[in-house]
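One protein chain omitted, others in place.
Labels run A and B following the written order; every chain starts at residue 1.
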Amino acid sequence: MKPQLGVCYYPEHWPEAQWPDDAARMVETGLEWVRIGEFAWSRLEPNEGDLRWEWLDRAVEVLGAAGLKVVMGTPTATPPRWVCEKHPDMFALDANGHVRGFGSRRHYCFSHEGYCAEAVRITRLTAERYGRNPHIAAWQTDNEYGCHDTVISYSDAACTAFRIWLEQRYGNIGALNDAWGNVFWSMEYRHFGEVFLPNLTVTEPNPSHVLDFQRFSSDQVVQFNRAQAEVLRELTDAPLIHNYMGRTLEFDHFKVGDDLDVASWDSYPLGFLEDRSDQPEAFKQQFARQGDPDFQAFHHDIYRAVGKGRWWVMEQQPGPVNWAPHNPDPLPGMARLWAWEAFAHGAEAVLYFRWRQAPMAQEQMHSGLLRPDSVAAPALGEAAQVAAEAAHLDLADTGAPVALVFDYESAWAWNAQPQGAEFDYFRLVFDFYKALRKLGLSIDIVPPSCTDLSPWQMVVIPGLLHWGALKSALEAYEGVVVAGPRTASKTADMQIPIPMGPNMPGVDATVARVESLRPDMPIMLDQGGTFQFWREVVEGRSLEDARDGHPARVGTARRQYLAGWPDERALHRILADACDEASLPTLDLPEGLRVRDIGAWRFAINYANRAWKLSKHIEGAPSGRIAPADVSWWLK
Amino acid sequence: MKPQLGVCYYPEHWPEAQWPDDAARMVETGLEWVRIGEFAWSRLEPNEGDLRWEWLDRAVEVLGAAGLKVVMGTPTATPPRWVCEKHPDMFALDANGHVRGFGSRRHYCFSHEGYCAEAVRITRLTAERYGRNPHIAAWQTDNEYGCHDTVISYSDAACTAFRIWLEQRYGNIGALNDAWGNVFWSMEYRHFGEVFLPNLTVTEPNPSHVLDFQRFSSDQVVQFNRAQAEVLRELTDAPLIHNYMGRTLEFDHFKVGDDLDVASWDSYPLGFLEDRSDQPEAFKQQFARQGDPDFQAFHHDIYRAVGKGRWWVMEQQPGPVNWAPHNPDPLPGMARLWAWEAFAHGAEAVLYFRWRQAPMAQEQMHSGLLRPDSVAAPALGEAAQVAAEAAHLDLADTGAPVALVFDYESAWAWNAQPQGAEFDYFRLVFDFYKALRKLGLSIDIVPPSCTDLSPWQMVVIPGLLHWGALKSALEAYEGVVVAGPRTASKTADMQIPIPMGPNMPGVDATVARVESLRPDMPIMLDQGGTFQFWREVVEGRSLEDARDGHPARVGTARRQYLAGWPDERALHRILADACDEASLPTLDLPEGLRVRDIGAWRFAINYANRAWKLSKHIEGAPSGRIAPADVSWWLK
Partner (left out) sequence: MKPQLGVCYYPEHWPEAQWPDDAARMVETGLEWVRIGEFAWSRLEPNEGDLRWEWLDRAVEVLGAAGLKVVMGTPTATPPRWVCEKHPDMFALDANGHVRGFGSRRHYCFSHEGYCAEAVRITRLTAERYGRNPHIAAWQTDNEYGCHDTVISYSDAACTAFRIWLEQRYGNIGALNDAWGNVFWSMEYRHFGEVFLPNLTVTEPNPSHVLDFQRFSSDQVVQFNRAQAEVLRELTDAPLIHNYMGRTLEFDHFKVGDDLDVASWDSYPLGFLEDRSDQPEAFKQQFARQGDPDFQAFHHDIYRAVGKGRWWVMEQQPGPVNWAPHNPDPLPGMARLWAWEAFAHGAEAVLYFRWRQAPMAQEQMHSGLLRPDSVAAPALGEAAQVAAEAAHLDLADTGAPVALVFDYESAWAWNAQPQGAEFDYFRLVFDFYKALRKLGLSIDIVPPSCTDLSPWQMVVIPGLLHWGALKSALEAYEGVVVAGPRTASKTADMQIPIPMGPNMPGVDATVARVESLRPDMPIMLDQGGTFQFWREVVEGRSLEDARDGHPARVGTARRQYLAGWPDERALHRILADACDEASLPTLDLPEGLRVRDIGAWRFAINYANRAWKLSKHIEGAPSGRIAPADVSWWLK
């Protein structure tokens, strides 16, 4: 498949007379896709029932006639003021009970039936108008579910819906009381109508309560999206897409993805490094103009899994953004590099956000491919370069050798009960991902519902809440497995299982007790590195001890359980050894240099501020140096 | 008295079939006490008036028959959901006016008359059932008053009750206006109905208003507890106990204690070090597996005073807890050491919390003497060791040589008006306590209501709000006194007295002015060490000057006033000199090693990570080394 480029465009922001020039310039740059419409509701329906399609008809025609394929967005992330007047209780409430009202975006509660009906209505109207339009080649539902912490709502609508959800899950209140262990602290309910949302409690609420509320909240997103997807399926044959957001874990992306054809995400490497990274300040400084070398790759791999192989970058940062604590310029070349990193992970398309920087409102400081005065911004030329380079390239992902299990429920569970201040599921899994990627490996993300692990030579399972379907898959699996810490330490109801975990196929071990560690009290390991933040006292055959005599790893060389959270050094060593065991060749990549294999191609991508001699670090690489922010690819 | 051990147990959490084994195993371990019932309301009365005593009857019988003495708790800290349905406004409100609702524990406002009546009702029913049961050897009222900041409530019920309380205190509104100085900023009231609670003000409220609200809130706790105590007195002859919580200062424990027979507290050394210590991070790292060497001792001494000599540890941490930012394992031996530290301070009993780690709900990560799968956790063996060691020991406290005055009102006053960000009454008093204890002294805590100081050779009075009853006691006292800083700098109404403080018997001195100091601007003292955080310019006979020429200490060698907050070095020196003056021998204990005398016995307790040669540091100690986490005792 040839990599394709595109851009996000807001015809309603610009004079109609400018549209043809814009379209022509997009095509000239080598862009093939243009996304429109996702925030235009107030222009499509300025008053209830007063529909104004004509301008959008003309915009689609101008873009399509220029040769662009259009992604049409449903405008449901930004209901106009009149919708809010009609449904004054449609807003989410925060944990303190404060309204999250009109004036920006995503101002709706997923559980509000009135608003859900409005969303379906405008989706149907839009799809009726454009479902068969030949220029509309894909549809986007809503925009960035969960952005700005909008999955969880403590509204009355959510409370009502939660009770119904619980009744469907548990059937009778006794089952719920048992599952949550409500005999503890006399928290037992007599009927579902007595259950409230887990906010405004005196001290922490029951983690089982929190976990179920999180599951419910995720299901509300799935249902909201499905309602749009069902309408669209009736009226269009174009693929359906949602654009997910980085490190947004409050709903199960796999489940939303099951109702769509393509997964996409919005990739803002510099913004994300500044506003949602666990890395130390020195790291942030070092990569302030490049982004974390692994953060994008990790999400690319997640969304390849969510899209079952079909995925895009729907929004690609082109220059400084407006929303992080600091918003520096990318290094020259990064707008190109980021696109290639995506293509190297199998992206079908990468769309830059946005065509022209808007002079007004919240995002006026967010750069685009053009400046507000229509002069080219630096990213325009880089996009053109990518388009030229991609013109004759055919990339097809054929699967990676390593599977890394990623599970949204585990994120919710450990968030409900971290037990140590630093315990964060994303951070834990990302540490493992980073370590694998520094070893030069290409990685597939696998959901916990996976029932066949045979495609992979190695499977890595950090911090999984409970085995679920994976247990029988593991029983049948013959490859190398690295699991833990904390993996399978709970039941699905968020209780401690008896027998106690991990109950891991092929590993005869029991976690006797656990402790969370201050950052200043790491546990030294015999073979180098430490456990940080978290350690477990495990009974079982030791593969390696900690300096204090407790086993650090138990099981066998091909199937091991880690009794703690390894630091970077320990993780590198442990995973390198596991790769040896799995006969997986590894590299020892220098700072900022990364590799990704796709089909017969190998990509080298340099996030460092300095050049590297490629062939010194990557066997089989072409001779010569790779400059900062540069990309190189060759046939393996 | 022989030290006794026990444990907290929740029969309602476990199958009835398991009770006999549990009871037998407790006895086998050497435990004599078992506390039950304090969170069981939803099982005792699942619906209003629907009482289910039978299971508890059987549990008491099983435990009692095994030879255990039972502490029965009133279940009022966790009203079931139906109680909250019946009294929908029974919850406390936080300072922002948000409800602190159902879903965890302590979800009630002490001023809500409806809930108070429910609490008395269930207490009466429980006492009627078990008041004369031969296995019930003590009663606990409620559980951890004030835990999770639950003393203060900004509810309507609290406002109404506060107005009545004020009217009783002041009689007429003019007296209140005078006492609070309400002419300032035109805050004068015309009648009591115009007074609101001191929250939601534009800038800080009147400290006199805050102090009275704090006094009122404390009195509400006293009254809530007294109502239960009165019912219990009618129906049982067993001693009444409450289990107080560490560093919980929002109500006057001495006043609650006046209605009870025994004081107890819940001692979680590692959790408290992590979540409520002022010590620097390096200290927390050093003692992360042992706890602060003085924190437990300080509370032991407080509760010996609150219980007028009779006190217990009702809950003793056995392993990692679940509620601190980090929850490490204790060093092997600490579960034994902590018990001995308590017995060395005169505890009648120490009960570990809890028997078996629960697999469900909020505290599922809180360790017990048993793991969730009933295998022994490390603390079980340590408890058995303590029981064996204690079997033939007879300990009786005969009083310490030093009195340290501790006053809840002072904590409230300085919290209402710290004047410097670091000024915290607990921290100040605890600094003095630590210094005394590092000098090898045993200490008695004394309330400000003390009228006879003659039992002590030395009295230390840091930061006392106003003299009150202590003034005439001091006038009659012939021992050494060290007071200040800030002592007696206010009237009981939280005004500056004229003549200005300290008006200290035997010390002719006036505090001309005060200043609070940034942590980076200590004031050097002539004889070593510094004043930190707080310093006063005092007119009086100087015993020592600061480097800037102002007196640092005034008065006489036997009666001195400190014009600042001494740092560790200065405090060590000043108190050592005062001990000399009082003919009190002192030690110079190395890091982590502590001493406590009880009757004819001297205990040495090693909180350090390293061993110490005992006789090198403690004259008269047996030869040999004391290992980390070890305890040694001998007859002086």
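Observations on the structure shown:
FYI, contacts are C-beta pairs under 8 Å (C-beta built on N, C-alpha and C of every residue); 3 or more make two chains touch, one makes a residue touch a chain.
Computed from a predicted model, the values in this text were never measured in an experiment.
Screening B:Leu51, B:Leu235, B:Ala492 or B:Val537 against the full complex identifies B:Val537 as the residue touching the chain left out. Only one residue from A:Val7, A:Ala227 or A:Ala377 touches the chain missing from this view: A:Ala377. Interface note for the absent chain: among A:Pro20, A:Gly171, A:Pro359 or A:Gly528, the touching residue is A:Pro359.
In the complete complex, the hidden chain is touched by one of A:Trp19, A:Trp41 or A:Tyr145, namely A:Trp41.
Contact with the omitted chain, checked across B:Ala263, B:Val402 or B:Leu517, is made by B:Leu517.
The chain not displayed touches chain B at residues 96-97, 180-190, 194, 196, 198, 200-209, 417, 419-421, 493-500, 512-518, 520-521, 537. Contact between chain A and the unshown chain involves residues 12-13, 39-43, 46-47, 75, 78-82, 85, 92, 96, 98-107, 147-148, 150, 274, 281-282, 284-285, 288, 319-320, 322-323, 325-329, 357-365, 367, 371-373, 375, 377.
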